[in-house]
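All protein chains but one are shown at their positions in the complex.
Up next, subunit A:
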Amino acid sequence: MKVLVCIKQVPDMESRFKANSSGNWYDEADLAFRMNEYDEYAVEQAVQLREQLGDAADVTVLSIGPDRVVEALKKALAMGCDRGVHVQDPAVSLKDPWQIASIIATYAKDKGFDLIFTGMQSQDRGSAQVGVAVAEQLGYSCATTLVGFSFADGVVTAKRELEGGLKGVVKLKTPALVTCQLGLNVPRYPTLPNIMKAKKKEIAAIPGVDVLKEEALAATASVYPPARKGGGIVLEGDLNEMADKLLGILKEKTAVVR
């Protein structure tokens, strides 16, 4: 059973963001990068499947981007993936989702992966397209937004999250691709011994140009901070003073605090 997990490295969402000088993406200077949260669920699920199947399974983790994404790959290897693939592309942020998907599909096409895991979306771009587009390009069956996953006899049973707490259960045969959602599992922390073991695992480097076959279908016109509506009161400073002020405001403005 050959498994592929696709991961992206994204900035910590608690950072301050500003547009870059070309105005087409955010300025990456001074940002701390980590594995996209949704992709952590994908890695965890792939590793759990590997544990279920033992050595009959082999899990490759792939990331596209500049050199720093190797850190995310190393984390996935330390979580239990078997091998890494780094598609080297320093200008990854300027590719559209269709191109990203085509890079993955081009890499995966002749490798015979039975199952592909991705996150349901990235935290920075949030397009929620790449996984499904990979499946379409490869002709795999696909289910999105998984909060439940099981595998037996070549069939994936997937629990999809719908709105308002409702879930939809589907079965799909491999080869298949699933996109993972918050709550699917609890991603493990790599332990020190596993981090050491991961150092010996292979990370193959592939030049991005070798696997990019498609032109972009969409272009970013501009990136800018949202217009602050403002209006709200901002309290800063001494805790006790702020608590008093807030209490005063609540008494004045709401009917429920007296």
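Going forward, a contact is a pair of C-beta atoms (placed from the backbone, for glycine too) under 8 Å apart; a residue touches a chain by one contact, two chains touch by 3 or more; residues count from 1.
Just so we're on the same page, contacts and distances are computed from a predicted model.
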item: Which of "Aspartate carbamoyltransferase", "ABC transporter substrate-binding protein", "Cytochrome c oxidase subunit III" or "Electron transfer flavoprotein, alpha subunit" matches, in UniProt, the chain that is not displayed; value: "Electron transfer flavoprotein, alpha subunit"
item: Listed residues A:53, A:128 or A:195, member touching the removed chain; value: A:128
item: Hidden partner chain, touching residue among A:90, A:168 or A:207; value: A:168
item: Touching residues (missing chain, whole complex) on subunit A; value: 11, 13-19, 26, 96-98, 101, 120-121, 123-129, 132-133, 136-137, 141-145, 157, 159-173, 182-183, 186, 215-226, 228-229, 232-236, 239-240, 242-244, 246-247, 249-250, 253-257
